[in-house]
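With one protein chain withheld, the remaining protein chains of the complex are depicted in position.
Entry: chain A
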Amino acid sequence: MSADSSTSQEIPNPAVDGSELIRFDKVVKRYGSNTVLDELDFSVASGKHVTLIGPSGSGKTTILRLLMTLVKPDEGTIKVGDNYLTHEERNGKLVPAGEKHVREVRKNIGMVFQQFNLFPNMKVLRNITEAPVTVLGLSKDEAEQRARELLDLVGLGDRCDAYPSQLSGGQQQRVAIARALAMRPQVLLLDEVTSALDPELVAGVLDVLRDIAHTTDITMLCVTHEMSFARDISDQVLMFDSGRVIESGTPEKIFTEPEHERTREFLSAVL
């Protein structure tokens, strides 16, 4: 055990300087005989806001789940900063990463889920403070102060003592955003975060995310069907089809003059 801990010394946080932060290299993901990602190559520069669009089943959500280490790639490698996410180098060879290495790299990544996934057994404040206290080792006071600031940011400063079940979907999702930000991730993954919300609650959540996108240097990777939101916050839009990136560019280019026939079809269907 001690030998194991000595090999995984602190891995420095990736820098925020527009350099490459995430790199997928020939990543293959299959579910049974269905190949969801087919030798996918793509990268995201630090501080950028990237939106993934495409028909359902095209592998967008799988990319986020791979980055969050909720699923493992069948082939290929993923790098976050200078470190492999699901592999580690041992004696010059690339081997599947141990839990400790994965946690060390994963600490740079946060995720907001479609179904919020708040912890129903904890009140709002503790949903946000639990991980900073248990995982990062913050003091309770420090974590609570940070949590209250974040709750103010998402407009829920007065709901600290509510249980998640007492909140609307939109409020729950805003708490989930605050919870992810409390870990100070470099990368925030947003997985169709408004798809489960009633239409009148969508705007509040998107406003919060717009605010975060415009006021922080956090890197965002966003799967969404809200095209106007994508247009608003994205530096880059990637169009997926059948597990591959078929077109990428600035939102202006993708939404106004898409080159690819599939992109045109998709956009005319959703816009």
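As a working rule, a residue touches a chain if its C-beta (ideal position, glycine included) is under 8 Å from a C-beta of that chain, and two chains touch if they have at least 3 such contacts; residues count from 1.
Assume contacts and distances are computed from a predicted model.
Peer 1: Suppose you had to identify the omitted chain by its UniProt name; would it be "Ectoine/hydroxyectoine ABC transporter permease subunit EhuC", "Glycolate oxidase", "ABC transmembrane type-1 domain-containing protein" or "Iron-sulfur cluster assembly scaffold protein IscU"?
Peer 2: So the chain that does not appear here would be "Ectoine/hydroxyectoine ABC transporter permease subunit EhuC", according to UniProt.
Peer 1: In the complete assembly, which of A:19, A:43 or A:117 touches the absent chain?
Peer 2: A:117
Peer 1: For the chain not shown, which residue from A:40, A:180 or A:254 touches it across the whole complex?
Peer 2: From the options A:40, A:180 or A:254, the contact with the absent chain belongs to A:180.
Peer 1: For the chain that's not shown, point to the residue among A:75, A:99 or A:198 touching it.
Peer 2: A:99
Peer 1: Considering the whole complex rather than only what is displayed, give the residues of chain A touching the chain that is not shown.
Peer 2: 68-70, 99, 103, 106-107, 109-111, 113, 115, 117-123, 130-131, 134-135, 163-166, 179-180, 183
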